[in-house]
Structure formats: structure tokens, C-alpha cells
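Here's a structure for you.
In this view, the complex is presented without one of its protein chains, the others remaining in place.
Let's turn to subunit A:
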Amino acid sequence: MSATSPSFQPDSTDLDRLHSAVKREKVDQQAGREPVPMLVIFLGVIVAVLAGGQLGVMTGGWSFKTSNPFHFAAAPDPRPKGLDDGGGADPFQTAMKKGASGYAVCGGCHQGNGNGIPGQFPPLAGSEWVLGGTERLVRVAQHGLVGAVTVKGQGFNTPGGMQPFGAAMSAGDLANVLTYVRNTWGNEGTMITKEMVEKVRGEEKRAQQWTEADLKPFADKNVPGDIPAGPGATAAAAPAPAAK
């Protein structure tokens, strides 16, 4: 192009030194004229068929109102069914499972095995406070407990007592933890439901911790309320029914 201008007269010595990389380049050639191979057309058709399969029902009829093309292929629900409503997870098993993780709050003092520490923290396993009236148990967890208490014949008087841990939990979480405590380490007791906790919360708004004497009247009272039918409804927790 600009080769005609005198300043571009080739000077091979300069080129050798400066532009050796340019000099060794290969000449460009016109692209080949090979036709598209038959195999490419064949494979292309297969890809097109597979791609077309992404349309059809998946488009939801090209409607702006359908957002989920998967609804027509409902799989059977694999979760074990409760005995009452024929759907959803068994409420007792769910409460036990969720309560087990919620128990991390309690386990710091009462220990993972529910035995507490003699002289410091009372046991939960086999404790009459846990297995007795639900009214008293909910109140202890909700508002805390202070002063001397007797559990399973042993005296405890922890400085500061038990803090109102339950107040920081949702009603459902507290119910689950209490259900878990009542049905672990050999304990067997009825479920405590979210509604029961809400009922106690509604009735009792005290700000200070309970003492053993204050709680005497509630010792054997149960919070009224419906318990979902199933293993947690009776004292004995039956094994979870097999999945249907």
C-alpha cells in the first residue's frame, strides 16, 4: 500500500534487526471451500430436536401469568404422614427434631445428658419439675427461677438462679424445646404446643424470676389445650409410623 513512498524503501538490514518477528510470519490464505460435512447437519438436527424439547409445555402456553412449568409433574410426598390429617410431617417428630437443636441453650448448664451438675445445676432427666404439670414447666422456662429448689430429693441454690431464657425464644421454639426435654433421656411426657406457651405468656406478664414457693400452686396443673393426635398425645411416644 504505502510501499510506493520513498521513505518505505525496503532496507533489509533494518528489517532483520528490528522486525524479525514480522518477517517470519506466514502469508494469509483464502479460507477453504469445503462444504459443510453431512455429519454436522445430522448432529445439528439432533441438537435442534433436543432444544425444541425445551419448549412445549415448558413455555406455560406463552402466558405471562404462568411462571412455573413444573407443577404438572407433582411427585408423591415422601415425608412420613401424621395419623390425623394425612399430610405434612408428624408434629411430634418435628417438635423433637427442632427441640433437639433448641436444647443447645439449656445444655450449657443442664448438660447434654440432662443430668445437670450435682450441687450446681439440677437434672432434667427424671425430674418431677419436667414430668409434672406443664403449667409450672412453661413458667420456669419463660420467666426463670431463683432461690433454693429441691429436685429429685437434692437441694440446689445456684447464685442468680435460672434466667428467663424462654422469653427470648419464639413460642414455637420454646414449645419444641420443652417437648424435647419431656421426651428424652428416658423421660416420657405429653407434647407442649405453641398454643400452650402463648396461653401462659398471655396470662402471666411478670418481670422477676419465680421462686419455688411461688410455683407451688402450679406444680400439678397442666396447661389446657389440644395436643395433636399421635405419639406425643399420650405419655408413651410410639415409634414414628413408616412412610406411606
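The definition used in the following text is that contacts are C-beta pairs under 8 Å (C-beta built on N, C-alpha and C of every residue); 3 or more make two chains touch, one makes a residue touch a chain; residues count from 1.
Simple rule for what comes next: contacts and distances are computed from a predicted model.
Q: Given the choices "AAA family ATPase", "Transglutaminase-like enzyme, putative cysteine protease", "Membrane protein" or "Carbamoyl phosphate synthase large chain", state the protein name listed in UniProt for the chain not shown.
A: So, among "AAA family ATPase", "Transglutaminase-like enzyme, putative cysteine protease", "Membrane protein" or "Carbamoyl phosphate synthase large chain", the name matching the hidden chain's UniProt entry is "Membrane protein".
Q: Pick out the residues on subunit A that sit against the missing chain.
A: Listed in rising order, the touching residues are 1-3, 8, 10, 12, 15-37, 40, 43-44, 47-48, 50-55, 58-60, 62-70, 75, 77-79, 97.
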